[in-house]
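Note that one protein chain is taken out, while the other chains of the complex remain in position.
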Amino acid sequence: MAPLTPRLVVPIDVKKKPWEQKMVDWTGGRVRDDDSADDIKFLDLKITHYLSGPLRIVDAEGVPASPGDLLAVEICNLGPLPGDEWGYTGIFERENGGGFLTDHFPSARKAIWYFEGIYAYSPQIPGVRFPGLTHPGIVGTAPSVELLNIWNERERKLIETGHESLKLCEVLHQRPLANLPTSDNCLLGKIQEGTAEWQKIANEAARTIPGRENGGNCDIKNLSRGSKVYLPVFVDGANLSTGDMHFSQGDGEVSFCGAIEMSGFLELKCEIIRGGMKEYLTPVGPTALHVNPIFEIGPVEPRFSEWLVFEGISVDESGKQHFLDASVAYKRAVLNAIEYLSRFGYSKEQVYLLLSCCPCEGRISGIVDAPNAVATLAIPTAIFDQDIKPKRLGHGPKLRRLPDVLR
Amino acid sequence: MAPLTPRLVVPIDVKKKPWEQKMVDWTGGRVRDDDSADDIKFLDLKITHYLSGPLRIVDAEGVPASPGDLLAVEICNLGPLPGDEWGYTGIFERENGGGFLTDHFPSARKAIWYFEGIYAYSPQIPGVRFPGLTHPGIVGTAPSVELLNIWNERERKLIETGHESLKLCEVLHQRPLANLPTSDNCLLGKIQEGTAEWQKIANEAARTIPGRENGGNCDIKNLSRGSKVYLPVFVDGANLSTGDMHFSQGDGEVSFCGAIEMSGFLELKCEIIRGGMKEYLTPVGPTALHVNPIFEIGPVEPRFSEWLVFEGISVDESGKQHFLDASVAYKRAVLNAIEYLSRFGYSKEQVYLLLSCCPCEGRISGIVDAPNAVATLAIPTAIFDQDIKPKRLGHGPKLRRLPDVLR
Amino acid sequence: MAPLTPRLVVPIDVKKKPWEQKMVDWTGGRVRDDDSADDIKFLDLKITHYLSGPLRIVDAEGVPASPGDLLAVEICNLGPLPGDEWGYTGIFERENGGGFLTDHFPSARKAIWYFEGIYAYSPQIPGVRFPGLTHPGIVGTAPSVELLNIWNERERKLIETGHESLKLCEVLHQRPLANLPTSDNCLLGKIQEGTAEWQKIANEAARTIPGRENGGNCDIKNLSRGSKVYLPVFVDGANLSTGDMHFSQGDGEVSFCGAIEMSGFLELKCEIIRGGMKEYLTPVGPTALHVNPIFEIGPVEPRFSEWLVFEGISVDESGKQHFLDASVAYKRAVLNAIEYLSRFGYSKEQVYLLLSCCPCEGRISGIVDAPNAVATLAIPTAIFDQDIKPKRLGHGPKLRRLPDVLR
Partner (left out) sequence: MAPLTPRLVVPIDVKKKPWEQKMVDWTGGRVRDDDSADDIKFLDLKITHYLSGPLRIVDAEGVPASPGDLLAVEICNLGPLPGDEWGYTGIFERENGGGFLTDHFPSARKAIWYFEGIYAYSPQIPGVRFPGLTHPGIVGTAPSVELLNIWNERERKLIETGHESLKLCEVLHQRPLANLPTSDNCLLGKIQEGTAEWQKIANEAARTIPGRENGGNCDIKNLSRGSKVYLPVFVDGANLSTGDMHFSQGDGEVSFCGAIEMSGFLELKCEIIRGGMKEYLTPVGPTALHVNPIFEIGPVEPRFSEWLVFEGISVDESGKQHFLDASVAYKRAVLNAIEYLSRFGYSKEQVYLLLSCCPCEGRISGIVDAPNAVATLAIPTAIFDQDIKPKRLGHGPKLRRLPDVLR
């Protein structure tokens, strides 16, 4: 008796260019395994993401998923592509998209990571090694026309009215508030470029930077081996896409290009729960489409038992008080962690990269004690080859100077 | 050979009124073990918190902690007061402080929890039982005059200018943005009320609602048995205060009076790290005082291996797009969870209370993919006596109607 | 609405002698908090165990548990008696009972442990500190007459015929093979000593050293907070007894007096599963009474993520091959661990005591690959204040000499 045989649906050949095939990494292999961050600095973010899909999902009888269904996607297995066991973490240049802390770290940087089975280490960030919580940054279904219009409309409105109401640091205004559809560097798979169809789609298709109601680029690090995500189905066949493979990522992916980005393989198992979207996902918003995916965490996440945790409150770096703002609080927690860890021989850029990609956890600890939200950033101490806990002065190991080999 | 003997420094007698002694719970025992939420509804929040302290911390030679030191406080043990093994979770009336979801749940509610050793259960929320991650909501040092002035100044400025820039739902404006010093219902321990000294202090003393640079009411659920918090010292002797005992709490403590509030005992072990604040806590802000505590998590947190996780993005309930706002994203994740769980026989108020106090985790999963922050709320499935995972319709247990006995 | 109120059924006053009240520790408080092991050396093991009970278990309607029922006992909470936060671990003198390694460690030793909340540390074994997996060594129901006869009969037979077939080390023969009923130092609670009844019972009552079908002195370290044990009921009312409180213990409790023995409190919650013994416990043996308890592990066991593990095979210290003997294999694993850890500044007696009481795990890894059983002993590395993992020579911290203050 044989089981349902898994099928290879999206083959990859890492020797070829992305436009010669279906997928390498989210940048299409434009970042190289070398010492220079120039590729990060001049990376055109409009050419993202290279995805695998869309996959039309049918059940055992061949009946496709329908709007209103729930698509249960189990992430059976995933990993680096054999023979290509490396990845990178980058800081984007301020003028090229920046990141969560771009006002503090405006210049491009890059760290290369090599994989030894479950572990990653970087010549650019010595003294750390950690097991990956490997996951796809993106897994999502296709939006319906109605949902697509909602997205484009609300994001357009943000761009038009957003600047005056922004309350993070002023410098953040230099970051794009949203990325509206544009034919500039649009990736449309098999659609013939230059045709009227191509042009029409390019003018309407939502960019894949943000996660939305369909899942998409949520960059949730816990979507790892054995997890199961329940995605709403908006169109016939669900049209599942996935990609942006991460060997590891910290909560928030703070440096933006912040996971350990890699090329990888992914094994999925899909089940259609008929009518499940309507049954399980009650919309929170003005239309029936304002829903979000839910998921179950898998059983093989790396275990750590000792964590050093940094607190942040919603007072920004200028000393200004914000009202229960978890983003400001988390920013301060991350800055606190960067300052702290830079005492152990690291440059601040090294720590920023590290907190983007190591298995650290970002928590909303308190969100009601006005005016301060409290966010926390928990870092597993076992990833360091030195003891990073506070101790009586003169009782710890000598501080060391690590070579700053970031470029 | 005998060890340093622990000393009882703040005795409690639960038979007495709070003003007859030092401490009961954070409300001073004003909430009762009964079926009515009237006590919650009319609770005067200005009379908080009843704390134990301030404790002057000296080392083995009797030398007190000094500004610039770090105070390492290990939470050795804690629990309900013997003979008083119960607690409560409340929703505050909108007009009386509200909570994270006050625009959805404007009316006061209360659930009573009884403890069976490590477990809690509530007659008002049947079908759940969970082990407590017991912790003090408040542990903090005293501010210096300079720091106190910074607090009062920035919170005053928020009240004066905050309303126009607020971006959560409009209804939130009904919540107080901050609580400035006032002699109204001021708790000043042994200071004689009515004296000039009392009045002066009352006019300057920061209210203890928010967590701040000194720790304070951070409501971090992970400060449980065996954890260790490193607090900055701002004044001679550190003047450590603690209180607001929680049997259990979810990340965010969303209903505000949201933990399982109880009267309890607390055993602490303090160590002074001389010069440690200067060594380990680099300020992020305009003065040397803009620091935050750090802490280590203890080894006996309850373990869960199966979690159902709800996603939220920074689009609010009106469909409006916000820019990378983790608070909005978390609000939507919590609302999604409430809608979902209300399918299993609970009223939405029951779930709101439950998510405030059960060991659920609130994560900042993505904070860079403009314009959507992605927050997640992870709920351990083992706390329910039914299977709450999505499943093919007709394949789960019959939905049941639970009695809604909330008042 | 009030819950079922827990009742205090066995009060303890640690200021009194054990025969003046109901129970202190399993030795009745005969071991002192001092530097001498003389109390261990001359401890009369026949005077054990001082237990709390027997408790007659009835349901809410007052109907007692009956033979054939299953008694579900939840261990709600437990801990050291307030004001008495210390314990001890001992090695018994070879002539006074010995232990698992008595042929290697024939002399009495004692380590005192002090508790700081969840943690224990010992002046006699410096450099280690660990959270306790606190549990009762003994929890069991009373045997029926028929079961008691089975016990006495099979243990008598072992004594009569056992010696020639023993295959552990020869020196083990010096340990008592079993402890048959004797009026010598018999503890019979409220039965009047010297009466005919007392004498009759003393001549028949099984000694409480071994765990048996009823549970009893199983010394299972995982019966900690939140665990639930299902005990067979052999007599009317179940007659539950418990005691022998352990702050912490390693699997095997190898030095015999090997846990951190303490006086403590224990909160239990009992439920009668009518007919459950017959339903759930199928006998493995010649009669219907040959059953064993089952249990569920609680959710708050201390978590460790790094373990150093020692292997042992069923070849004894003389080089003799045994056939799939897990006891021999485990003995060798423990000896290997003692040799290894003694490189880090400890005497072998210190390590023997430590492995008896720290949260180490003893596993039967392989039991089929004839002729070698493979047993493993896993030690959490976090309990040491130094790095105990093997490393390239010259790359670890300097070996240190710890003071051997064992007596």
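Residue numbering begins at 1 within each chain, and the chains themselves are lettered A, B and C in the order written.
Quick note on the criterion: a residue touches a chain if its C-beta (ideal position, glycine included) is under 8 Å from a C-beta of that chain, and two chains touch if they have at least 3 such contacts.
Here the structure is a predicted model, which means the values were calculated and not measured.
Q: Any idea which of C:150, C:205 or C:382 touches the chain not displayed?
A: From the options C:150, C:205 or C:382, the contact with the absent chain belongs to C:150.
Q: Touching the hidden chain in the complete assembly: which of C:202, C:220 or C:354 does that?
A: Missing-chain contact among the listed residues: C:220.
Q: Out of C:36, C:185 or C:287, which residue would touch the omitted chain in the full complex?
A: Counting the whole complex, the residue in contact with the absent chain is C:287.
Q: Going by the touch rule given at the top, which residues of subunit A touch the chain that is not shown?
A: Contact residues on subunit A toward the absent chain are 1-3, 6, 33, 35, 74-79, 85, 112, 114, 116-119, 123, 131, 225-226, 267, 269, 298-304, 382.
Q: Pick out the residues on subunit C that sit against the missing chain.
A: Answer for subunit C: residues 70, 72, 99-100, 150, 154-155, 157-158, 162, 165-168, 175-179, 209-213, 215, 217-222, 230, 251-256, 258, 271, 273-276, 279-282, 284-287, 290-297, 299, 305-313, 315-327, 330, 332-333, 335-336, 339-340, 343, 361-376, 378, 389-393 touch the chain left out.
Q: In the full complex, which residues of subunit B touch the absent chain?
A: Against the missing chain, subunit B presents residues 303-306, 382.
In the analysis below, only the chains that are shown with their structure count from here on.
Q: Measuring centre to centre with CA averages, how many angstrom lie between subunit A and subunit C?
A: One centre to the other, that is 50 Å.
Q: Just give me the whole-number Å value for how far the CA centre of subunit B lies from that of subunit C.
A: Computed from C-alpha means, the inter-chain centre distance equals 40 Å.
Q: Measuring centre to centre with CA averages, how many angstrom lie between subunit A and subunit B?
A: One centre to the other, that is 30 Å.
Q: Indicate the residues of subunit A shared as contacts by at least two other chains.
A: Residues 305-306.
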